[in-house]
Structure formats: structure tokens, C-alpha cells
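Written out below as C-alpha cells is the structure these notes cover.
Excluded from the complex is one protein chain; the other protein chains are retained at their positions.
Let's turn to chain A:
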Amino acid sequence: MPLFKLALRNLLGGGLRTWLNAFILSVSFVIIIGCQGLYKGMARQMEHLAVGSYYGGGQYWQANYDPFDTLTLDDAHGRLPDALQKMSAAGQAVPVLKRQATLYAQNRVLNITLNGIKQEQTIIDIPTARLRDTGHAIPAIIGDAMAKSAGLQQGDTAVLRWRNAHGTFDANEIYIAAIMNTQVGVIDQGQVWIALDVMQKITVLPDEATLVITAQGSAPPRGADAGNWVFRNQDFLLTDERNMMTSEYIEGGIMYAVFLFLAMLGIFDTQILAIYHRIKEMGTMLALGITKNDLIWIFTLEGALHSLLAAGLAFIYGTPLLIWFDRIGFSMADMDQFGLALGDTIYPVFTPGIIIGTAILIFALTAFVSYLPCRRIAKLNPTDALRGKIA
């Protein structure tokens, strides 16, 4: 029996009420796909920035290095194993030496992490070429958030104090050779970058480093080749970013759950009304030879088909809207203040998975919400129904 055909006829026969429900559902469709695309774009952009600016193709950490423990940072250094030295020499990796230090700038005292990095490296997006020594002070690069918190501008000088490998305090003047525009907090907030050779010299840690950033796509040495240096792959390094995105997803999920709930409420209401207002119609159908199960199917399908109409509507107005959204992006100025490494504009990413997944979710929810009131039909007495009464 063409239940689908009958359900579709009934649905379209509902006129304006049908189209209003379908329109509201289509708005949920577009919003969910838009939000999902935005989060996908946000996650991709965040990972892209973090990988390009700091994580590279993964990092080797000296055994004592723990990025969450600043107290042990001064003990986290060592000579590079041969394999890593070779990678560094071949331009497939860049060593970074990290030490605790204090910066005296514009009458402020700031605890910072001093990073030494090879001036000629091209593996991460830090303009290290600007670290060229001009003779009068140590050239340094800071990020724009750091510049803001320290009150420093390009060309400014500040006093840097550190402890060398023997525990002796030493100090020197640095000048800000460049302020990099970055949204990646881990290379910006509380970070000062100077040339590696200078760093090794002033800390008396020749040929030593804290971590080694590998180039994307390079084959890292395995097992004993890396000595007691531990390889942290991109998945490990991106854990915090991904956790942060998961919490963003959940917050976003709450928003579109509200939209979906409103749309579902409309369909549920329509179904309840249908059960009570079309009771005589159901009685007639039963008299004409339809079974109660078929009737439940027809009315459930009728409700569920709202989602197909909604998908059609969403396609008509949502496609140009989302294409436009995809082109102009979504302005996210100052998001880095919330700890998210993002550009000023987020470009959403709409994958088939997002679209199909959203369609399946909405269809399943609509079918379920449509089915709930239809369960009453099973208890329907045909003779009562013909008189317009529900038992």
C-alpha cells in the first residue's frame, strides 16, 4: 500500500500549517548546519594555526620537560641525540631552548619564558629572520598579546634577567626586533623569543635544547635514535585545543537543541491536533479497510515528512546563504582572548558528513516526535472514531 503517497497527500493537504512547521524546521536545519560548519572551520583553523605556529609535525621533548610545570623548566634541557641533530641540520627540525626569566619593561616586572630558536628556521611561523644581531642589545620577538601586556612596541628596549646553567643571575638589554601578529597563545602570552645561539651562550648551555619541533611530513627517528627524548605527535599536542573545541561544541549544541526543541514542539502539537481533529477521518479510513498499524504509519510518516519538506526549503534558501557565509566567513575578532587560537575571521567548513548527519538527526527526531501522539491510534475504537469521539 502506498503509505508514503497517502501520508504526503495528507501532509500537503495541511496547507499553511504544514509549510509553517516545515519552515521552522528548515531554520533549525540551516542553523545546525551553519553552526556545525562554523565549529568545524573553527577547529580546523585552530589546529592549522597551532600546527603552523608551534606544533609542527610533532615535537621531541627532553625527558624532564613538562609544559605545565614552570618550576622544573630550568632542568628540562639536554644535548640533542645524533638523529635529531641530523634532522635539525637538514632543516627538518628546529630545536628550542626554554628557560624561566624576568622581563623589566615599562616599569613592569613580568615572569616570562625565554625561548631560544634558530634564526634561519622555516618550520614554524615565527619571523625568526628578524632576530639578526645588530650589536647593541639582544634582538627579541614577542607576540602582540605579550606586547600589549608588557606595554612594548617594536624598537623598544627592556631588561631581561635570567639564571644561567650554574645558577648565576645575569641580565642584559633586549630590543623588540618584531612584534608578531599571532592568535596562538602558546607562542605569545608570556613568551619572548631570541636566537638559539645567543640563548645557549647566555645560559651556558651549548648545543642544548628543551624541545625539538619537527617539520610537517618529516619522518621522525624511532626508539633508541631519539635517546631519552620523547616524541609527542600532533594528536597529543592538540589535545588541549580539541578539548576546548569539544566544550565549544557542547555550548553550541545547547543553542541548536533549543531551536530543534521549538521545531519539534510545533510538529508534536500538529500531530496532537491531527489526532483529535481528524478522528472522524481515521474512523472513515478504518471503515474503508485500512488497519490501525497502517494508520499509525500514515500519521507518523505524515509528521516525519515535515523534515523532508524542511530539507527542501533549507536547500532552497540555505544553500545560497551558507555559500555566502562560507565566502565572507564569520568575524571572530578578539577570540584569542578567550584562549582560542583563531584568526579574525572563521571560514566554516561544510562537509557531507555534517549535512547528512544533520539530516539524519532531524529526520529521526521528527519521526520520533511524530510517532509519540500516534500511539493513541492503536487504542482507537472505529465506531467511536466514526462519530468523532476518541476513547
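Before moving on, here are some points about what is shown:
Keep in mind that, in the parts below, contacts are C-beta pairs under 8 Å (C-beta built on N, C-alpha and C of every residue); 3 or more make two chains touch, one makes a residue touch a chain; residues count from 1.
Criterion: contacts and distances are computed from a predicted model.
Candidate names were "NADH-quinone oxidoreductase subunit NuoB", "Tryptophan synthase alpha chain", "Lipoprotein releasing system ATP-binding protein" or "Integral membrane protein", and the UniProt protein name of the unshown chain is "Lipoprotein releasing system ATP-binding protein". Of the listed residues A:Asn111, A:Gln154 or A:Thr291, the one in contact with the hidden chain in the full complex is A:Thr291.
Although one chain is not drawn, its touching partners on chain A can still be listed: residues 1-2, 5-6, 9-10, 12-14, 280-281, 283-292, 382-383, 386.
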